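Report on the following structure.
A single protein chain has been removed from this complex, and every other one stays in its place.
Moving on, here comes chain A:
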């Protein structure tokens, strides 16, 4: 495992985060949740920026808070709200990166900057939001990192910029042995990019599932009240009262299709599944 959070608990005055997470090699893991759900806290735990009150956080086989320079060289990080000083130019950042990372690939970095039209001689503060975000991702992928930890790398970007960033990350994953942990409050961004997703709500993981399974096997059963009463509830995760009766989220769509001929089951997006997990009622 590249990252392992074992029974981790971080307690603040008005918020507590509880996590159990594993990030294996060759895997893109998404952290989805509303603002303030605990995604950034989870990332800070992985990066050793904060320490858990309970449990252990291991990254690249070492306690996150004890990571050495060598382990840190293998991690690329993006925060949506911080980075190198914006008074620097990209050319100055190249100089700095060469001195921080032994494997900094200046050629690759410059090629990516050229491709995505990132000017080298302008101060970063003069960049658009999209350019700043692209620069952060290019920096994270240009030093042969094994693990990318990306906190909202697409926050505030238009569709084209978001797709450009996701393409950079897809190229990064072409090399075996690498993994990405990425967060977004726009789950649609991650739907076709992540291998599995963790959904965090109010500091707790409410769902951990492979993305393909969510798309293929999760569904919304739409039934009137009389039929709902007769429905086998074993594979129902959440229910919601609707005008027509009930909308029920299941993770065994095929079971209901086989056993209840004629039943209406709609396919749900990751967004819809997540909304139901948060807003729906448990049985």
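What we mean here is this: contacts are C-beta pairs under 8 Å (C-beta built on N, C-alpha and C of every residue); 3 or more make two chains touch, one makes a residue touch a chain; residues count from 1.
One rule holds for everything that comes next: contacts and distances are computed from a predicted model.
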Undisplayed chain, where the name is taken from the UniProt record, one of "Biopolymer transport protein ExbD/TolR", "ABC-2 transporter permease", "DRTGG domain-containing protein" or "Ion-translocating oxidoreductase complex subunit A": "ABC-2 transporter permease"
Full-complex contact with the absent chain, from A:26, A:56 or A:85: A:85
Given A:75, A:138 or A:197, the one touching the chain that is not displayed: A:75
Residues of chain A in contact with the chain not shown: 44, 47-51, 68-70, 72-73, 75, 77, 79, 81-88, 92, 95-97, 99-101, 149
